[in-house]
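A protein chain is absent from this complex, but the other protein chains hold their places.
Chain naming follows the written order as A and B, and within any one chain the residues start at number 1.
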Amino acid sequence: MNRTSVRVFLSRAAGGYMFLATMLALMLLLVIASGLFVKAYPILKQSSLWSLLTGAVWAPIRGFFGFLPFISGTLWVTGIAIVLALPVSLLTGIYLSEYAPSSVRKIAFSALDILSGIPPVVYGAWGVLVVVPFIAEWVAPYFVEYSSGYSVLSAGIVLGIMIIPLLVSLFGEVFSTVPKEIRDSALSLGATSWQTTKKVVLKSSLPGIFAATVLAISRALGETIAVLMVCGNVVQIPASLLDAGYPLPALIANNYGEMASLPGYEAALMLAALILLGIVIVFNTLSRILLLRIGRKYALQP
Amino acid sequence: MIATSLSSVLLREEVSAPLELLHAPNMDAATLKVRNLNVHIGEQSILRDVHVHIPSHKITCIIGPSGCGKSTLLKTFNRLLETQPGARITGELLLNGENIYREGVEVIDVRKRMGLLSQRPCPLPMSVYENIAFGCRLHGTRGRRKVMRKVVHYLQATGLWDEVRDRLHTPASRLSIGQQQRLCLARGLAVEPEIILADEATSALDPISSRIIEDLFLRLRQQYTIIMVTHTLSQAVRIADHVIFMYLGRVVEEGPASEVLHHPKHKLTQEYLSGSFS
Partner (left out) sequence: MRLKLLEQKIFRILMIGASCLVLGVLLMIVYALLRRGLPALSWEMITTVPGGGFYLGKEGGLLNAIVGSLMIMAGATILSLALSVPVVMFLNLYLDKTSRLAYLVRLSFDVLLGVPSIVYGAFGFMVMVFLGLRASLTGGMIVVSLLIFPIMARAMDEVAAMFPKEMKEATLSLGATKFEMVRVVLRQIAPGIATACLLSVGRAIGDAAAVLFTAGYTDSIPTSPGQPAATLPLAIFFQLSSPVPQVQDRAYAAALILTIIVLVLSVLSRWFAHKYQKNKVS
């Protein structure tokens, strides 16, 4: 073999290796999903997915695995977080990308960067230190006789704060895809700047806002440690904001150590992980494709 | 003014210095014949029925209005065009009688035989030394001393040695743009090609630097076949031995510079040379 063919062979071999690595990366998702499925299969064989998802009784010792308390806990916490974070992020996002002077923008973006950098466990610690006592002492007394403060509301507040930086930065990106000419033409027609924002910018970025929100929801669904620290971890279907809840990720995190001891328990936890993965994949793919589309649509315009 | 006269003095010195090469390319070789070349990118036809014959040891200038396919033609010579998505190339390109588009010809061998000098100098993200050593090592030069010898030699050949001898290990991006282009030329020569391809290689340079490159080409012509795309007619007049005039993807006229530039036969060539369009 001469030098050239050695080099060509090397390049092909390296390409083959890189292709394998790429395939491995591509299969990763599939491997995770199918691994979880195989482990969760025993419980799926026992009872139907539907009865598992809608069952309200969670008694591993007696073999009852109803996921409804955890699913509703997840929905409560995520719902509160989005309801709190969405208006704040939207207003902040509009202000920063449309109105704020650049000095304010600089400060605000550094603040958001720091917020997004703070580890979840630190948010959890802060929640325990500040949010939980606040709820217990200042909010709960008006509504119920007693609350420890460890509640879906506390978890929602902490989680809401955690997703604000993500939402604001996504909104900023979405607004930046609105062409400047459209804004200018609205302004030149005599609209006030807020009207322009409302009728032009917000309206044309509605799909983007939706996609960004979906992405933030999927991020919030999987948040584990910060939520676990403040949500109370009581197996029940929360009836009010001040009730304790028990979201899916917390279920997995809290029970991992002991799971091997009970039949079906491991399978149930793996099913919880699989459900989480499924929801997140659907939400993520949806919003990513939507965001890509939006980007492309605007990219085509000169 | 002073700078100009100074540089011309320097240049005269350089021109008078003999330019020896470490390798001796075959003196009769390095002709390029293009037969029936057609290029499409996507649905668009870029080159149509191109037939040219590029003589060895001459400077061939490809001229024509922008968008006529000059650069595309140049990029088919070292098979760079095929890296572009959607490019389809048919026809024959004979390098010393051997079709380089034939099945079984290794593209890296073809490219090694032709050095490309692009429009803007594009040094690799390495030191001055590494920029030249990179190509040498690819093609089998091993050992520090051998590599160093080549680096020094080609830096001297392009008149860059005295300017960069104490900066060999600084990033190449720190050189001036004219020096960068000469470094790129040295880098191309160091892989010991037979043909030099230049794609408007002086258009990004100041007049002095372009003059230096032009003079280098005039000297290098003894060892290499040089093909350059240019849109400055005055440059073609100064250095071309052989001229190809292209228009809308076709070769309109081809021949010795004295004929094409001074006694063009085709009406389009006459109009282009008289400046009615560009």
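In this section, a contact is a pair of C-beta atoms (placed from the backbone, for glycine too) under 8 Å apart; a residue touches a chain by one contact, two chains touch by 3 or more.
Owing to the predicted nature of the structure, the values given are computational and were not obtained by experimental measurement.
Put simply, the hidden chain is in touch with A, B once you look at the whole complex.
Contact with the omitted chain, checked across A:72, A:92, A:169 or A:213, is made by A:92. The chain not displayed touches subunit B at residues 78, 80, 83, 85, 108-109, 111-112, 114-116, 118-120, 122-126, 134-135, 138-139, 171, 173, 184, 187-188, 191, 197. Interface residues of subunit A facing the missing partner chain: 7-8, 10-11, 14-15, 17-19, 21-22, 24-26, 28-29, 32, 35-36, 39, 87-89, 91-92, 94-96, 99-100, 104, 107-108, 111-115, 117-126, 128-130, 161, 164, 168, 192-195, 215, 218-219, 221-225, 229, 249, 252-253, 256-257, 269-270, 273, 276-277, 280-281, 283-285, 288-289.
Please note the rule applied: only the chains that are shown with their structure count from here on.
If each chain is reduced to the centroid of its CA atoms, subunit A and subunit B end up 55 Å from each other. On the side of subunit A, the complex with subunit B involves touching residues 3-5, 7-8. Residues of subunit B touching subunit A in their complex: 106, 108-109, 138-140.
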